[in-house]
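The structure under discussion appears below in the form of structure tokens.
Apart from one protein chain that is not included, each protein chain of the complex appears where it belongs.
Letters A, B and C mark the chains as written, and numbering starts fresh at 1 in each.
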Amino acid sequence: MANRTVIPFGPQHPVLPEPIHLDLVIEDEHVVEAIPSFGFIHRGLEKLAEKRDFTEFTFVAERICGICSYIHGMGYCQAIESVMGLEIPERAKWLRTMWAELSRMHSHMMWLGLLGDAFGFENLFMAFWRVREGLLDIIEETSGGRVIFGAAKVGGIRRDVPDDLLARIPAQLAKIEAEMRPITDVFRDDFSVRQRLCGVGVLSQKDAYDLGAVGPVLRGSGVAVDTRLEGYAAYDRVQVEPIVESDGDCWARAMVRIREVYQSFEILKQVLPNVPAGPVDMKVTGAPNGEFFARLEQPRGEVIYYVKGSGKKQLDRFRVRTPTFANIPPLLKMLQGCQLADVPVIVLTIDPCISCAER
Amino acid sequence: MNLTHAILAALLYIVAAPVLAGLLAGVDRIISARMQARIGPPLLQPFYDLFKLFQKERIAVNKTGHFFLLGYLLFTIIAGVEFFIGGDLLIVIFALALGSVFFVLGAFAAGSPYSHIGAERELIQLMASEPMLILSAMGFYVATGSFQVHDIWSRPDLLIVILPGMFAGLVYVLTIKLRKSPFDLATSHHAHQEIVKGITTEFSGPYLAVIELAHWYETILLLGFLYLFFAPWPWLAVLALAAVYFLEILADNTNARLYWQWVLRSSWIFTAVAGAGNLVVLYYLSRGGTP
Amino acid sequence: MTKHPLKMTKVALENLFQKPATVPYPAVRKPVYAATRGRIAIEEAKCILCLICDKKCPTGAIKVDRPGKTWAIDRLLCIQCGYCVEVCPKKCLGMENLYSPPVSAKAMDVVNVPFTPPPPKPKPPPASATPAATPAPEAGKE
Partner (left out) sequence: MKLFQKSPWIIHYDGASCNGCDIEVLACLTPRYDVERFGIINTGNPKHADILLITGYINEQSQPVVRTIYEQMPEPKVVVAIGICATSGGIFRECYNTKGGVDSTIPVDVYVPGCAARPESIIDGVVQALAILERKKKEMAARP
């Protein structure tokens, strides 16, 4: 005979740096239901595409989200290039792959820190963000921006990376990897961390599939789907295996991300020595006429870009289905019946990027 | 202890405890920052914070809540004064509990659900910590034959030797009382807490400062409790207290926040094993080995 | 799987006895890289007031006034994308590595440009804008 209380969670909440509002109906400390409300961050970028020149829209596409910024820009450009039938230079493809992996790593490390923070482990937050700064240095040195890379361009990339810099990166990455090891071990082994993650927010394989989960949420529940296997950019020439955990709980999702960071180190080891010489961009004339779906793997999961043009400089239609958007139904499922203390942890395990979800 | 001494001790506690606790909090924050590979704030930062809070605008969510807060401060100080003038240990423990109850009532007086949940968790923490405190009073009684703090600290023998379980139990409970991770359920020194600031959410400006001040008095009182175990050897006591506090900071920086169920269960088990176990052994020994 | 229950304790204690990772910012500044995008700067002597940057800027931060002979940028609108630098036909715009400082009031950064545009062009403003903008894509993709 517990009292039902409604706890407003967000839009301003210390655990969530982003605005999403959840009305948590709780009995004692158990969540009976979570009712989301959205729109705090809706910008209407898909409408904006109709006003902007399609090449200039790249800058907007990069700002769909500041965390997976580069992959948004890259995915948009890929969709446009496919409509226009452009085959971009090899060097650009390899450098795109490099940045995509760097951005995945920085996103995952950021997330691991935030997850630590969500269960009150401040030191873990600090540790991951400390290590992540080294990665941001690499990103800034190669692309010129810390979080918004500004390197995507229709027909290639906007900025070439000098070869001596490319040669220097592996050493820097090795240092970061060495710093990563002890703190990811904490995630794997620490008693209090396991108390807070194991068996929490379990999403069965069937539920994950039926509710349309994507990315680490889906893979954490034992479904091996990774859009990188589609072989866009240079992914057809590097070895990528989908990383799968079978438990479906918060710990499994964290493990998927940790292992993906290490996988990215491996991919970069394959990419960096193999970047071919040559031009990085090509001349783009005309305007897109036709439509295309581009599918990419973001840190948060599969993202879909749809573009439709009719030979004008402005696109007729632009649509992006972001991974967070797809992961919200599984989230609501996971929240049912959890403890109040688990809410931030579970919300974070889908790696919510609300600005992606609402565009 | 005569009256003049008592008044002096009380005044000394009222004046010196916040200074000492503030410095301790400053050291705590610096060491925490270093453990996180940061430089951290200046040593006097807790004082800057406190005085700033007193200068902020007064926003009253609920006047009753503020009255209860004054009760919290008052009873915490009374508990401390009773302790440092060498008074009755039981009065100390119950005045301290009363102060905490006032704090909880203050949080309940505000309408916010965060504040309510924080208050409920504070009650749970009280439930987790009180048995050990009461048990320790019994431990002191069995060991010294008196509940008077004055009698306990003027004993020539080192109490830690016969009450190690009590000491361990109190250290465990201290983590709860100091609001350190893994037991920072009701509120936290850090921002990131699923219930925002928990029990302190609805208090701002000077009222928040009162809470902080009361917390400081409480910290010194609890450290005083631990001091009793080493009373004849002050240097050893200071060293031991420093070590205990360092361990608390280390625990804070190496643990996730746990569930309230876990906190309650573990502290009771710990109380039962370390505290009660110690007591049983003590009884056994005091009867010359016959039960 | 190996168990390291005290791994974090080790990390915390190591951190305690090491130099903090902090760069004490106002006193010491982390070096900027050659690629770092900070703020847009103009070599006004080279500018021909062609309006391309004005037209191409994704946020409309750059305002070029041909009759008044000024080039102006709103620092609070500039997203440092560097597109103007790419499209400038005279390469008079550049990306500095240092960012622009915070301000408490909004203001345009106005630069006087010595170049005098040929007189016939600015007379019909819509007509002058179009021919100036058309060569832009070629200029940007050389």
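As a working rule, contacts are C-beta pairs under 8 Å (C-beta built on N, C-alpha and C of every residue); 3 or more make two chains touch, one makes a residue touch a chain.
Bear in mind that the values here come from a model prediction, so they are computed numbers and not experimental data.
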{"item": "Chains in view touching the one left out", "value": "A, B, C"}
{"item": "Selected residue (touches chain absent from view) among A:129, A:187, A:235 or A:251", "value": "A:129"}
{"item": "Touching residue (missing chain; options B:197, B:215 or B:257)", "value": "B:197"}
{"item": "Where the unshown chain meets subunit C, residue by residue", "value": "20-26, 29-30, 58-60, 74-81, 99-104, 106"}
{"item": "Touching residues on subunit B - with respect to the absent chain", "value": "29, 33, 36-42, 45, 48-49, 51-52, 55-59, 191-193, 196-197, 200-205, 208"}
{"item": "On subunit A, residues whose C-beta touches the chain left out of the figure", "value": "11-15, 17-19, 39-45, 47-48, 51, 59-60, 63-67, 69, 110, 113, 125-126, 129-130, 133, 145-148, 353, 355"}
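Keep in mind that, in the parts below, only the chains that are shown with their structure count from here on.
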{"item": "Where subunit A and subunit C are represented by their mean Cα positions, the distance between them in whole Å", "value": "27"}
{"item": "Rounded Å distance between subunit A and subunit B, as computed from the means of their C-alpha atoms", "value": "44"}
{"item": "For subunit B paired with subunit C, centre-to-centre distance based on mean C-alpha positions, whole Å", "value": "54"}
{"item": "Per-residue overlap in subunit A, given as positions that touch at least 2 other chains", "value": "123-124, 127, 130, 190"}
{"item": "Shared-contact residues (touching 2 or more other chains) in subunit C", "value": "8, 12, 21"}
{"item": "Sites on subunit C touched by subunit A in the complex", "value": "1-5, 7-8, 10-12, 21, 33, 35-37, 56, 58, 79-83, 86, 95, 137, 141"}
{"item": "Touching residues on subunit C, where the partner in the complex is subunit B", "value": "6, 8-9, 12-13, 15-16, 18, 20-22, 24"}
{"item": "Subunit B contact footprint on subunit A (complex, rising order)", "value": "5-8, 13-15, 29, 116-127, 130, 190, 192-193, 195-196, 339-341, 343-344"}
